[in-house]
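For this view, one protein chain was removed and the others were kept in their places.
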Amino acid sequence: MQNAVPLSWYLILSAILFGLGVAGFIYRRNIITVFMSIELMLNAVNLSFIAFSYALKRVDGHIFSFFVMVVAAAEAAVGLAIILTVFKNRETLMIDDVSSMKY
Amino acid sequence: MTALIFFIFAGIAVFCAINLVAQTHPIASALSLIGVMGSLAILYLQLGGEFIAAAQVIVYAGAIMVLFVFVIMLLNAGAEGTSLQVSQFAKYLGIVLLAAFLGLISFIIQSMLPRTEGVVFGAFQGGTALDVGRKLFTVYLLPFEVTSVLILIAIVGAIVLARKEI
Partner (left out) sequence: MDFIILSLIKAAVVAFVLLTALAYLQWIERKVIAHIQLRVGPYRVGPHGLLQPLADVVKLITKEGVIPSHVNKLFYLMAPWMAVVLALISIAVIPFGPQITVGPVTTWMQLTDLRIGILFVLAVSSIGVYGVALGGWASNNKYSLLGGLRSSAQMISYELPLGLAVASPLLLANTLSFREMVAYQDGFWLGFIPRWNVFPEILGFIVFLIAGFAETNRVPFDLPEAENELVAGFHTEYSSMKFAAFFMAEYANMVTVTAVATLLFLGGWLPPFPEPYSDFIPIAVFALGGLIAIYHGLNPARRMDKFTLPVTGLVFLGIAGLFGLSLLVPVLKTILMALFWFCAKVGILLFVFIWVRGTSPRFRYDQLMRFAWVGLFPISMLNLLATGLVVALSSK
């Protein structure tokens, strides 16, 4: 076949993006950047769903990916509202400084 | 041609993802995430998911990321300062271990996946809006209705959390 791309490359790309999302989530201190790393992880998972949907020649992967997008939208809205409230009370966006419930 | 487009946009996606993690200013991270989403939309088009590609750009890159950008601008988030508590050795060791882990995962995926035919642009024609809509409103009707209730809950929750206390 002319110039076909093996499916495993798409899955490897999805794994790399997911790994980078986890790295950002663990390493960064600004809460908004942590949130964006979560969105990166969700995007990587979407790519996996669409790739497998191509392999099985069914459209159900697309539909599940659509639901993931919807849930990500709801989560982003509520999460950013929580971030706004935390900022209003603590005046800081660094997660290290929101530590008043630590031992 | 398919391989060329895949490499270009996969490269852009990985570069933007590394940029997201490495940049200090949140706005730069947000724009890199938009770059990731755009290149992923192109990859979805290659895999035959035309409706999902359009939905990704309209919903994810065009609405959710606008929300992120608004919050960053409203809170006037500045660049992160250097933290004195994380040791540099741990940071570099982490990067090396991450690269090794991702290489191992890639090798496992490459060797485990059966030798099916590769991805050719245009081979999967079942991702049109017609097919997605048909499945969405017949087989997956209950999850669809539940997600609309979920969005309603999220709207009410966001408004309650973020409003001004009078």
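Each chain carries a letter (A and B) given by its place in the written order, and its residues are counted from 1.
Operating definition for what follows: a residue touches a chain if its C-beta (ideal position, glycine included) is under 8 Å from a C-beta of that chain, and two chains touch if they have at least 3 such contacts.
Please read all numbers here as calculations on a predicted model, not as lab measurements.
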Completion exercise
Shown chains contacted by the missing chain are B
Handout entry: Omitted-chain contact residue, chosen from B:Ala3, B:Val69 or B:Leu113
Key = B:Val69
Problem - Of B:Val21, B:Val36 or B:Val57, the one touching the omitted chain in the full complex - result: B:Val57
Problem - Omitted-chain contact residue, chosen from B:Ile27, B:Leu75 or B:Ala123 - result: B:Ile27
Completion exercise
Against the hidden chain, chain B presents residues 27, 31, 34, 50-51, 54-55, 57-58, 61-63, 66, 69-70, 73-74, 128-129
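FYI, only the chains that are shown with their structure count from here on.
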Exercise for the section: Going by the contact rule at the top, pick out the chain B residues touching chain A in the complex. Expected result: 1-3, 6, 10, 13-14, 17-18, 20-21, 26, 29-30, 33, 36-37, 40, 43-44, 46-49, 51-52, 55-56, 59-60, 63-64, 67-68, 71-72, 74-75, 77, 80, 83, 85, 91, 94, 98, 101-102, 105-106, 109-110, 113, 116-120, 123-124, 126-127, 131-132, 135-136, 140, 143, 147, 150-151, 153-155, 157-159, 161-162
Fill in the blank from the handout: chain B partner, complex, touching residues on chain A are 1-13, 15-17, 19-21, 23-24, 27-30, 32-33, 35-37, 39-40, 43, 46-47, 50-51, 53-55, 57-60, 62-63, 65-67, 69-78, 80-85, 87, 93-94, 96
